Every structure is written in structure tokens, then in C-alpha cells.
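Here the structure is laid out as C-alpha cells; the discussion comes afterwards.
In this view, the complex is presented without one of its protein chains, the others remaining in place.
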Amino acid sequence: MIDKVVDNAATAIKDIHENAVLMLGGFGLCGIPENSIQALLKQGTKGLTCISNNAGVDDFGIGLLLKTRQVKKMISSYVGENAEFERQLLAGELEVDLLPQGTLAERIRAGGAGIPAFYTPAGYGTEVAEGKETREFNGKMHLLESWLLADYSLVKAWKGDTEGNLIYKGTARNFNPMMAAAGKITIAEVEELVPAGELDPNTIHTPGIYVQRIFQGKAYEKRIEQRTVSSPS
Amino acid sequence: MIDKVVDNAATAIKDIHENAVLMLGGFGLCGIPENSIQALLKQGTKGLTCISNNAGVDDFGIGLLLKTRQVKKMISSYVGENAEFERQLLAGELEVDLLPQGTLAERIRAGGAGIPAFYTPAGYGTEVAEGKETREFNGKMHLLESWLLADYSLVKAWKGDTEGNLIYKGTARNFNPMMAAAGKITIAEVEELVPAGELDPNTIHTPGIYVQRIFQGKAYEKRIEQRTVSSPS
Amino acid sequence: MLDKIGIAKRIAKEIKDGSYINLGIGIPTLVANYIPEKINVVLQSENGLLGIGPFPSEEQVDADLINAGKQTVSMTPGSALFSSAESFAMIRGGHVDLTILGAMEVSENGDLANWKIPGKMVKGMGGAMDLVASADNIIVAMQHTSRSGDSKLLKKCSLPITGLSCVKKIVTNMAVLDILPTGGFQLLERAPGVSVDDIKAATQGKLHVPDNVPEMTF
Partner (left out) sequence: MLDKIGIAKRIAKEIKDGSYINLGIGIPTLVANYIPEKINVVLQSENGLLGIGPFPSEEQVDADLINAGKQTVSMTPGSALFSSAESFAMIRGGHVDLTILGAMEVSENGDLANWKIPGKMVKGMGGAMDLVASADNIIVAMQHTSRSGDSKLLKKCSLPITGLSCVKKIVTNMAVLDILPTGGFQLLERAPGVSVDDIKAATQGKLHVPDNVPEMTF
């Protein structure tokens, strides 16, 4: 039996090479692959293209890899919380592709699902449409958008089993399931790794077929960007 | 508060009109909307276009509606278990569109997701490709396929709540989730209807936004087409 | 003149029972606080939640449960969680009944600009382009003029566009206006203490003014 379980993040990401195209799950800092990012930081691999909805903050998430100049290009929908990002962008040190969030999600989903291209109305008539084919369906204009694929997808789940099945928690699901399917090699880190058979097959969000490596993560910080609370009334 | 809960199948399907386009969940006889089909039978609405992976058997599922000549057209991927179906087809009394199963699933998914068209390799070079646009992506030929939408989707779930959230069981999920999203009016019948808040939000397969009416079904027969068992060893 | 809370309160009056609503960041988020109690709506968060509840108590705060503004939230009974692809399937597929978002500029034919200011750091469009390209019903919350008094209700947007012909209704600090299907701003209501002439002066795009323009009520 081929074992998908690896010891830790360092082993899991060891073969990620310079100039690799990565997908990293998460929305803001919610549901990001903290352990894999830390391991990439330690490994120092450079020239990375990172497909991720956001770019982290200055001292957490993908922001850490920006600081060490390991990122060549970001493909994101919103990158607003990061001063170092802004500096590199304005200095021309970083390439950035900004996409509508739904288009980003659907292009990744298409990559995993073997759909090379599809039509969406999002972005028609805007800068996003520049150079793209357009077409009318049912009286409405649409853009042709292509799939996105990655050499490696780094995803974070709540629970996982040794077959690679994953369950996410709350809004930490976000981009993780589509990215898991769109990576040639998908590396999943989980808060709790259980033997095959312990997860209810009916509640699995990412079937194990999409996951090539899995490890139990540790020391999750789960930083909160906007801690908003109700005052007791 | 607008209440999605209706008393029974008859009420739920009352406004389904002649020549309506319906989607009906299920694979074979697994996960089919038994109660809604029975109610349609009783109501006698004719001229129906039924989008459903299969056409039931002679005396169950959509086969019942075929027998009463309520179905004008079937859009399916496999229709092989039904003698009356065959008779009507050969007599020219029934229109049939046969689609690759994955294309059918994806066209329905596209309908719910607002994607008017997408490219798939399935069917290229076959009869299915006749009259369709083709295009090469990454050295491989693809067909352009359009979304499918329905006036009414009839789906069957295991559990549901008063907000319309649904959980399916086993392989009875199949086409139900995509159809729930692709119906202008989606009518869900469930084996167990519970108050909002009783289902774990993390385990819901169909979010309630897709469901306009829901009722607690009754007397589920759940007929088995091929009862295969292991002999005790 | 309305303040931000006033704009939010006025928009809240537009909300219909049983709606699924996506609220943008800023004033739109405030709208949730003023929805009448007898009206039940479900709030959608494009990062994967239907049924946004109030901010959590200190004890309930969960880093794995945030809204699209990255604020910690709670869930209402009957909520559902899903992926970003499913979330935008809902949005693109027209399942969300009402989208409320902020704007920098709106043109008289309903074009919206709200994501980019040339020369300034571009943060990205997030989900705004998907929302405006897909939603049938879009209400914009905005200031009628810039701080220097320039109209933001224009003949043509000067800023990069977020979506074409997408806005249906606008609630500003000065007025409530519809975008007419044939083009032009249809003045519907005045904010307290604001005259029709004030609104005319503050609106660069074509403004249709009926004989009687009532003052807003709340």
C-alpha cells in the first residue's frame, strides 16, 4: 500500500522546486496552510507563483514568503492588508494578477474538474476583460476564462484520514477544496489525522483521490485579522 | 417569515404546468423523488420534459409518468431498463436526448452556477458532437456545452430543515445537489424534516438558498434494481 | 443630510421578507442592524456562509468563522457552510436576491466604479465584479459627492469600471434614486433638510425630477 501520510511539513514540501506554481488555500488568514508556509520559509525555495485569494499580512501567511522574496508572482482577488506587498509591487519586484474572486474560484474548480474553459459574466466591460474573448448568451455578455492548475496545492483541513479524505471547519473551507483538486501534487495539513474509516463518508468535503500527501500539523496560531465581538447586552 | 415548508407533495407540485421542464434527481431508482412523482401522476400534468439521468423502470420512478404519457421528452444519459420507454421511442411518441453522464451533470451544475457554457472533451468525434462547436485546448479537442435549467427541480434528500438545507445519504446524492441549484423552483422531499438549527451547518450538501419548497415525504419504497449480496463465507 | 447610519437605515427599508442578501463591506454591513424584526432574511458571506449571525461573544470567538470583511462572526440557526466555488455559484447563478454595496462613482446608465483609483495602490476587486455582473437587484450605498463637492453620480464614470449597467437603486446621504431602464437617475426621495435644488447641484448625470419629491421617512 502506498502511504500518503508523511511525518511533517518539511518532508511534505521537500520537492517543491524553484519557480513552482503553488495554490495556497485560505481566505484572509482563515484556513491557510500555516505549517506548509513555515516549511517553505525554512526551505527558502524562490521564484514561486502563488495562487491564493489573498496575500497574507506583513508577518503572517503568505506575507512571510513575500518578506523573504520567495514569491515571484501572486494571482489573487484581494491583496490589501500587506505593506511589504505594496512596496514590492510599486518597486516592480513582484508580478500581480488580480482576478474577480468568483472567477478565481471557478477557474481553480475548472482546473480540478478537467474543464479547460468556461464563460462567466464577471468582469465584462472592465479591465479584467482586456485581451479576453467575449460572447453573448441569453442577451448578456460573458468572458471566456481558462482553468488554473498548480504544480503543488497546499491546503489546510480540520480533520483528515490516512486515505487523504478531508473535512474543513466553518469558513476555513473557502478555496481549499477546489485547490485540493487542482494541484498535480496536493499536500494537506490537518489539525487531526485519523485512521481510514473514522470519518463519516457522507460528511467528507474533499475525497482522498485529490490528496497525494497528508500530515498532522502542529502549533496552529490561527491568527484573527478583525476580532469583532458583541458586547453583552 | 416566508415559510418554505408545505404539507405534502400534492401541494408542493400543484402549480407545475403542462409542458414544464423538470429536473428529477436520482441514479437508477436510488435517490429519486418518489412522493413528487406520485403526486404528478395523480395530478396528470402532461407534456413534461424530464431531465433525469435515467427513466425509471416500467412500474416505478419516471416509468410511471411514461406509462400515463405525461412525458413529452427525456434528457438522460442511460434509459435502458424500461420496455414502455422503448415502445414509445420506437413509435415516435417520445423525444429523447441522450447525453454523456458527466456532461449532463456538468451542464446542470453550470445552470445552477450561472455558467452559460463550458468546454468538455467528452463526446468529441462522436454523434454527440454533431452540430456543436469544437475547440482545441492543450492539444486536445473539446466540445462547447451549454447550461441546463429547469422550471422545477424535484429532489429527494435524507434530512432537511425548515430553511431548506439538505443532507443526502450514500449514493442517493448523485444528481440531486446540482438539480436543486438549477431549478427556478426547487421542491425538496425529505425523509426527515427538522427545525432550523438541528443540522450541523458543516455537513449540509445543499444550502437552503436553492430550495423554495420542502416537505416531509412518506411511505418511501426505495426499490432496489439489482439486489446483490455476499454469501456468508 | 444623512450620516452613514442614516443611509443604512434607509436601505434597510428596501429589504423584503425571506430574501437572501449579500452585504458589502462598510455602510452595507451596517444595514443588518436596522432590518425590522418582523422581517426574516438570510445574509450570505461570499467566503462560504449562509446565515451570518451577530458578532460572537468573547467566549464564542472562532478564528475559523469569519465574514468577507475578515471579521469574526456567529451563525444563525439554519445556516450552511460551503466552499468559495459554491458561494460564487450562488451569486453568479442569481440565487442571491439582493446585493448591497458601496460605490465611488455611479453613472446614469447604472455603471459602477468601486475597486480602483488610478495612481493609488490597487488592492483588488475581491468578489465585487462577480456580484455586480450577476445580481438582478443591486442597491448602492454611497456619498452623493466627494469631500471637495464633486458629484459621484455622473454621466460616465471616470474611474475604472466594476460592472456595466448593474445598479438599480442608489441611497446617498442626500437622496434615494433609481436608475431608469432607459438611462438617467430618477429622484425618488430627499434626505431630511436637503432640497431638490441641492440634489440637482450635486448630480452631474441626467436627473429626472418628478413634481413631488417626498422627504425620506424611517
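A, B and C label the chains in the order they appear, each numbered from 1.
Basically, a residue touches a chain if its C-beta (ideal position, glycine included) is under 8 Å from a C-beta of that chain, and two chains touch if they have at least 3 such contacts.
From a predicted model like this one, the values you see are computed outputs, not experimental measurements.
Enquirer: Shown chains touched by the missing chain?
Expert: Missing chain, whole complex, touching shown chains: A, B.
Enquirer: Would you mind spotting which of B:Ala122, B:Ala150, B:Val190 or B:Ile204 touches the chain that isn't drawn?
Expert: In the full complex, the listed residue that touches the missing chain is B:Ala122.
Enquirer: Identify the residue among B:Lys159, B:Arg173 or B:Arg213 that touches the chain left out of the display.
Expert: Checking each option in B:Lys159, B:Arg173 or B:Arg213, the one touching the absent chain turns out to be B:Arg173.
Enquirer: I need the residue numbers on chain A that touch the omitted chain, in ascending order.
Expert: Contact residues on chain A toward the absent chain are 1-2, 109, 111-115, 161-163, 165, 181, 195-197, 199, 201-202, 204, 207-210.
Enquirer: Tell me which stretches of chain B touch the chain missing from the display.
Expert: 27-31, 53, 76-80, 86, 89-90, 98, 100-103, 105-106, 108-109, 120-128, 158, 169-178, 205, 222-230, 232
We take it that only the chains that are shown with their structure count from here on.
Enquirer: I need the common contact partners of chain B and chain C, sorted by label.
Expert: A
Enquirer: Find the two chains joined by the most C-beta pairs in contact, please.
Expert: Chains A-C share more contact pairs than any other pair.
Enquirer: Specify the chain most distant from chain A by Cα centroid.
Expert: B
Enquirer: Which whole number of Å gives the spacing of the CA centres of chain B and chain C?
Expert: 36
Enquirer: Round to the nearest whole Å and give the separation of the Cα centres of chain A and chain B.
Expert: Taking the mean C-alpha position of each chain, the two centres sit 33 Å apart.
Enquirer: Mind pulling the residue numbers of chain C that touch at least two other chains?
Expert: 49, 81-82, 88-89, 91-92, 134
Enquirer: Going by the contact rule already set, what residues in chain B reach two or more other chains?
Expert: Touching at least two other chains: 113-115, 202.
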